[in-house]
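Heads up, this is only part of the complex; the chains shown haven't been moved.
Letters are used for the chains, namely A and B, taken in the order the chains are written, and counting of residues starts over at 1 for each.
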Amino acid sequence: MDALLYWVGMAAVAVNALTGVLDSGRKQMDLIGALLVGVATALGGGTIRDLLLDRNVFWVVDQTYLIAALGTGFITFFIARALPVHPRLFLIPDAVGLALFTIVGTQVALQWHTPWLVASLMGVITGVVGGVLRDILCNDVPLVFLKGELYASAAWLGALVLVGLQQIGTNAITASWLAMAVVLTLRLLAMRFHLTLPVFSTQKAE
Amino acid sequence: MDALLYWVGMAAVAVNALTGVLDSGRKQMDLIGALLVGVATALGGGTIRDLLLDRNVFWVVDQTYLIAALGTGFITFFIARALPVHPRLFLIPDAVGLALFTIVGTQVALQWHTPWLVASLMGVITGVVGGVLRDILCNDVPLVFLKGELYASAAWLGALVLVGLQQIGTNAITASWLAMAVVLTLRLLAMRFHLTLPVFSTQKAE
């Protein structure tokens, strides 16, 4: 289980670094700016989770994560400058990253014996906070909050499925794969069929 | 005292979740986006306080707070979609929330034996950071920093009154109610009579 979490986490870090660097291209950032946005996108969710749980921050203890984020960001920066990249190309890796981080985050919280609702929220936080930081650093309204196809909601449902399955005694590894499939399937179906949640919009005066 | 802090904190969480969800309506957020903004508004100030003091984060230990924030946010979302809501209607609950959170935050810091100026700032942080997060997540300049009627300054003065009263030996519960009255009165008077602080504005070229 721990080895699985480790490698799944590493893959998610690399995928998120890639999306962070690509998005920084909208704002004329230089190499270091793009790398820092990539690192924040890749490590931000897990960092907030670890701070909230009062755990040692994962990449401070094991700098392999930091090297993975920087390395992926560095390569992405130079490839993306040379080749035109269509942003929709990265929606699928991004969905995979969301599923991976959500499950890793929920598992970490469960092993830390948080209450169940907190554990599911830690999964959501691990999954989406990186992207929120990326959007704040690029001075946009975070995409995850805007109306659009299911994103945080897919993560949350998957996290709740994971918590529920382990509650009824399912093996942790089986439960993880199932919950990951739930997040990924929901997210991909949502993109394909434009599944959305109710939207709240006011024109109220400031 | 502890029971008082508990219920006052819970009330402040609910009030802040409500204002967070209402404000998210300006940005076309969906249900989960609005809920997450509501949760960040409700729990953000106390979370930052707990991280700075190296305490266990209050809602990770006791998920009742998280449930209160989510529940209030959920109900607010559907009521606000159905009924037109005038934003000024919520300035008074917001002022109450500010007073509650400021006093709770200062008390927590005093019980943690921080230096006095730090304790008063923890009160301000607990009181205003939720709203700052809400505005950052909605991509606005945080209202609390802009010129306008006394807000953070009302909180700070109340927190200093609380610290001072306890220093001269006033009973903690009496001091809390008095300080809460100071924050609330100042804020309401400021809204009524447009009390403001000096403003600093430059037109300097970037």
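Note that in this section a residue touches a chain if its C-beta (ideal position, glycine included) is under 8 Å from a C-beta of that chain, and two chains touch if they have at least 3 such contacts.
Predicted model, so just to flag it, every value in this text is computed and none were measured.
Peer 1: Assuming the complex is a homo-oligomer with 2 chains given explicitly, what is its full copy count?
Peer 2: Full complex, one repeated sequence, 3 copies overall.
We take it that only the chains that are shown with their structure count from here on.
Peer 1: Taking each chain's centre as the mean of its CA atoms, how far is subunit A from subunit B in angstrom?
Peer 2: A distance of 29 Å separates the two centres.
Peer 1: Show me the residue ranges of subunit A that touch subunit B in the complex, using the header's touch definition.
Peer 2: Residue list for subunit A touching subunit B: 51-54, 114-118, 121, 124, 132, 136, 139-142, 144-148, 151-153, 156, 196-202, 204-205.
Peer 1: Spell out the part of subunit B that touches subunit A in their complex, as residue ranges.
Peer 2: 21-22, 24-34, 36-37, 39, 47, 51, 54, 56-57, 59-60, 63, 66-67, 77, 80-81, 85-87, 136-139
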